[in-house]
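Complex shown without one protein chain; remaining protein chains in place.
Letters A and B name the chains as they come in the text, with residue numbers starting at 1 for each one.
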Amino acid sequence: MPALPLDEAGKYVAGAYVVFLTLVVVYVAIIGAKIARIDRELTELTSEDGE
Amino acid sequence: MIGAAGTILRKDIRLELRTKESVPAMTLFTLTVYVLFHFGLDRDSLDGELASGVLWVTLLLAAVIGVSRLFAAEREQGGIDGLLLAPVDRTSLFLAKAAALFLFLAAVEVVAVPAFGLLLLGPGLGGALPELLAILALGDLGIAAVGALVAALAAETRARELIVPILLLPLLVPVLIACAQATEPLLRQDQAPEDLGRWLGLLTLYDVVFVLLSVAVFDYLLED
Partner (left out) sequence: MYSKGFKPLAAATVVTLATAMALVFFYAPLDADQGFVQKIFYVHVPMAIVSLCGFVAGGIMAIAYLRSGDSSWDLRSYVAIHISIILGVGVLATGAIWARASWGHWWVWDEPVLVSFLVVVLLYCVYYPLRFSIEDRERQARYSSVFAIAAGAFVPLNFAAVRMAEAYTHPRVLSQTGGNLPGEMRLTFLVSLLAMALLFVTLWKLELISKHASMQLKRLKRKLAERETVAA
């Protein structure tokens, strides 16, 4: 198949890189949320305990 | 160690001869699948790569049944604890179970391969028999080693029947590739083996890796 013209090909290339970046961002976001929750619970516990 | 393995193997063979639970079911299964393929593909006779593929996929699916049942006797009679209490090292257990699976597969193939020749194969089987036997032997060895490992891995999980097929079949893809590719030229009209060495080489590598790996790792399974 002959190479796609630049504008059409651009969509696919963008798609591939978007997939990659989305995976990374979603993964980091999920872990970031977990860490935030742990942090929150930690401050709750230490404030309880300190009383 | 070989002695202990031999004892367990003999027990398994005697049990299978008495109860006839695995081998007949596996054999019947292959024959049924041949019929399914006949209707599914709407073909009277196959040759070459189609024949090779149908034969090997059927054998692999039958192997799944055999693997699921490999530790069944121990489980049902609560015997697995008895085996573990006895001073039997896991390596012997692995060798015995793999050998048993190998023998069951061979027994199934004694019927299933000629039946395939009868029901679905266009060209005859006779000409390439020695090469076919070599492929079957090395293929069965790989299936037996990986099958015993998977059987042990799945032995104590709750979803055993579901896990065995989806765990075993991907692991056997290299075996399928090698066996199907090696068998394909044997099932053509001219029956001249092609690149047999390559595929047998791959099978041997696979077998060596997985036999050694399973022997090394089996100690960590079925422990309690």
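Here is the rule we go by: a residue touches a chain if its C-beta (ideal position, glycine included) is under 8 Å from a C-beta of that chain, and two chains touch if they have at least 3 such contacts.
Please read these numbers as outputs of a predicted model, since none were measured by experiment.
Considering B:G6, B:P24 or B:P174, the position touching the chain not shown turns out to be B:P174 (whole complex). By the touch definition given at the top, chain B reaches the unshown chain through residues 146, 149, 153-154, 156-159, 162-163, 166-167, 170-171, 173-174, 177-178, 181, 195, 198-199, 202, 205-206, 209-210, 213-214, 217, 220-221, 223. The omitted chain makes contact with chain A at the following residues, 1, 3-4, 6, 9-10, 12-13, 15-17, 19-20, 23-24, 27-28, 31, 34-35, 38, 41-42, 45, 48-49.
The rule is simple: only the chains that are shown with their structure count from here on.
For this pair, chain A with chain B, the centres built from the Cα atoms lie 44 Å apart.
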